[in-house]
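What you see is the complex with one protein chain gone and the rest in place.
This part shows chain A:
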Amino acid sequence: MSTDDHERLLGDLRTMVRIRAFEERVSRHFREGLIPGFVHVSIGQEAIAAGVCGALRDDDYITTTHRGHGHCLAKGLDADGMMAELFGRATGTCGGKGGSMHIADPSIGILGANGIVAAGLPIAVGAALAARRRGTDAVAVAFAGEGTVHSGPFHEALTLAVLWEAPVIFVIENNRFAEFTDSEAMWRGDPLVDRARGYGLHHSERIDGNDVEVVRATIEPLVAAARAGAGPALVEAMTYRVHGHYEGDAVPYRDEAEFERWRERDPIARATAALEAAGHGDAVAAIQADADAEIDAAVERGLAAPYPTAETLLEDVHA
């Protein structure tokens, strides 16, 4: 690895470690009853968020899902605002109105997490269309789970993206499960990447989603191609959902041996090992300490923040 490679990997590790620290705190505070509603965490899937968003600029767009904390952090959202949002506070990213499933910050291209499976895909296509129409070279990335790919909006989004040559990259995180369902049990026919090619996407590839270097190396040329007008592409990133579907899901349907195999392929452990072997042990330790401090502070500030006032209830319903 060159020095540049090390720097890049350290940066991606930092993102992954921040996501992990955030999600672990979310999990804990949900259990403690400090976070209301329900939450879905992305523990084990951090390499995809880090590797993909690391290749994006502030003016690029993303759409994400109910499991979107990692994508938002990696795209540049501050942990303070996100944690406060999850606590339902006025200082939250969305003033406490959205919550975990609806975090968004259009000012940095985050067009939203989503509570509706597959809703983000056409939205990303539209953002890509707008970017082209306005003459910028911004691109859009639609993050979605593998459970998405059977739904109408997925197929309509691919169809439109190809037709419009939209600069959009569909990143499908295949974490083995859609809720309690083994995703393979819902599959017949050609693999996803072949199906996608059939729609006319210029590139479609299945990759190891637990290796952040692979994710980065795959996505960078696709982003460059999209900026240059190559049109849409799809990446299926293979990973594993380490926690339940939502926090509190006891995962009775999980195969423990398979779970253990995936635990050994933890993306953070792998990046850490590579960097430590290259003599970056101190930097890695500092990244961990920084992330813990950052999230501690976010939790502290979030819990100290006020709830939204009654006056905000009817604000922003209409333009």
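Keep this in mind: a residue touches a chain if its C-beta (ideal position, glycine included) is under 8 Å from a C-beta of that chain, and two chains touch if they have at least 3 such contacts; residues count from 1.
The rule we apply is simple: contacts and distances are computed from a predicted model.
Note on the omitted subunit: UniProt lists it as "Branched-chain alpha-keto acid dehydrogenase E1 component beta subunit", one of the names in "Branched-chain alpha-keto acid dehydrogenase E1 component beta subunit", "Part of AAA domain-containing protein", "Transketolase" or "Rieske 2Fe-2S domain-containing protein". Contact with the undisplayed chain is limited, among A:His6, A:Lys97 or A:Arg265, to A:Lys97.
Within the full complex, the residue among A:Asp5, A:Glu179, A:Glu205 or A:Asp292 touching the omitted chain is A:Glu179. The chain that is not drawn here is touched, among residues A:His69, A:Arg89 or A:Arg216, by A:Arg89. Residues 36-38, 85, 88-89, 92, 94, 96-102, 114-119, 147-148, 150-153, 178-181, 185-186, 253, 307-308, 310, 312-314, 317 of chain A touch the missing chain (whole complex, contact as defined above).
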